[in-house]
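Have a look at the structure that comes next, please.
A single protein chain has been omitted from the complex, and every remaining protein chain is retained in its original position.
On to subunit A.
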């Protein structure tokens, strides 16, 4: 990988035999991904039991505390900082189970620890399923051919409208190559560590990948359910809705074809009726219905705390603590300057109040509009990347949101065809974080005031690197 062959962008044919055995059949890859997580999980249990420094993520203690409240018939929001859907606490109810009286003290201890680890097992299993779905999507190809017969004569008015020739459709990837790319997720130590430490991001990975898989295989109702559910779960997947809707044009979903309204006239009404296809309406309906009914149900069960903690909190939060976001220093500065002394007199303009604009314009309008029809997975990756990069708060867990989509884009990316460019991007991404982390360490542990200029410059530097990478992804997606 390290050699930079200027001409040949293909993966080297003489990759080691060990690697080819790993990917030639499914079993070795999934077994090693499983073993990686098993080893980390067991190591984590050992560290937790023997060291005051815990392997388990603090969030996992929040989830399991919330599950304990639920098991007692109380609200999961009785646990401070529980800011998730109650479903997460319900899923983790087994972590509250304990061994019965028939077991000896040692066996009971083992059983209790095993039950308590249930959530980590669940998150790790979600990782594996997400990895398997990555493989499926890659094998499926970036798109499915639309049915060749129809629409042939109707193309005339569409100037750039492409219709796929069945002989030329993008074909799927060879399964062993697909597994090699899925390994970026499956064998990624960062991914395996995060889920075995008990962070729930792995669940998001599987939801998003399942959503993409359902969309690409035209399972519209399932896609709607998954979309509604994942937005209920973590809000941010709502950015995928415009991309998926835009992608679902008649050519791709001919099987669902609605009756009339597809002909030449370009009046707005006609365009609208042609846009509002049955599958699009079906997706909108199922996803909205899922989202709203889940929220309604949770609101009925847990009332205002549910709304406050899962949704409204994100509106009112200050995000003053240091994080990777470029806005961070500005947010700390302005959150502290809202003193009563100069409030009403001079309504000071604050740039961060417009921070959502570039973020949402890119991730929900421009990127899906430009890329979704050309390359849906790359569009989703670019949207997620834009959402995370331009977000008002950014921690390393958010990187998993786009990491799960990376294997789908990488085979077609210029980061892969030009290994040098890929390594430079990876190097800069790691370096950007490293510089920031170094400044954060000085602040957090040594008590040095590195807010300015250190942390600020580091977060802007990391932001610039991310923007460059995002620009390249956008360029690749348009090829």
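In this section, a contact is a pair of C-beta atoms (placed from the backbone, for glycine too) under 8 Å apart; a residue touches a chain by one contact, two chains touch by 3 or more; residues count from 1.
What we mean here is this: contacts and distances are computed from a predicted model.
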Exercise. Can you tell which of "Mitochondrial import inner membrane translocase subunit", "Protein PBN1", "serine C-palmitoyltransferase" or "Transmembrane protein 9" UniProt lists for the chain that's not drawn?
Worked result: "Protein PBN1"
Problem set entry | Residue of A:88, A:211, A:294 or A:367 in touch with the missing chain, whole complex considered | A:367
For this session: Could you tell which one of A:101, A:315 or A:446 touches the chain left off the display?
Result: A:446
For this session: Would you indicate which residue among A:23, A:213, A:327 or A:436 is in contact with the undisplayed chain?
Result: A:327
Exercise. Which parts of subunit A are in contact with the chain that was left out?
Worked result: 48-52, 54, 58, 61-62, 65, 80-81, 143, 155, 158-165, 168, 251, 318, 320-321, 326-327, 329-330, 332-333, 335-337, 339, 351-352, 355, 358, 362, 366-367, 369-371, 373-374, 386, 389-390, 443-453, 456, 460, 463-464, 466-468, 470-472, 474-475, 477-479
